[in-house]
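Since the structure comes first, as structure tokens, the remarks are kept for the end.
One protein chain omitted, others in place.
Moving on, here comes chain A:
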Amino acid sequence: MKHTIMIRTMTIMKPADILKAMEVTEELAERMGFLPCDCLFLRLATEEACMNAYEYCQKVQKLPFRLFWKIDEGQLMIVVKQQGGCFSITNHDTVNTGPRGRGLQLIAHIVDDVYVKQEGNNVLFCMCKCKKK
């Protein structure tokens, strides 16, 4: 039986693109048969990952960045690819009463695996979510 991996990609240049990317994630997750609450949370993970990349890339004038969705059987992988060096994703799962710093905490709870890897001049922020059997 032929094994098919589906890949979709999008360039993010402005906030409206992030809103579109959130829709794409939700649509793909629904099509894969994720539960409605998982689809909503994957949309949230997409917004958080994209906003982090957008704010960084805008600050260092390295917009646009790219987003990839890879569907392999029951697994959805969302990858944010931006120019720049590797960064730490240590998740301090503590109480935060401040106005910022909850994006990664949310992502780490939503997806099954999250990691960062360097690829030449780019850094890849990868989020993996498996469908419950």
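We take it that a contact is a pair of C-beta atoms (placed from the backbone, for glycine too) under 8 Å apart; a residue touches a chain by one contact, two chains touch by 3 or more; residues count from 1.
The rule we apply is simple: contacts and distances are computed from a predicted model.
Asks: For the chain omitted from this view, which of "STAS domain-containing protein", "DEAD/DEAH box helicase", "ABC transporter permease subunit" or "Quinol oxidase subunit 2" is its UniProt protein name?
Replies: Looking only at the record, the undisplayed chain corresponds to "STAS domain-containing protein".
Asks: Using the document's definition of touch, tell me which of A:L40, A:V60 or A:V116 contacts the absent chain.
Replies: A:L40
Asks: Can you say which of A:G85, A:G98 or A:G120 touches the chain missing from this structure?
Replies: A:G98
Asks: Of the residues in chain A, which ones touch the absent chain?
Replies: Residues 15, 18-19, 22, 37, 40-41, 43-44, 47-48, 51, 94-103, 105-106, 109 of chain A touch the chain that is not shown.
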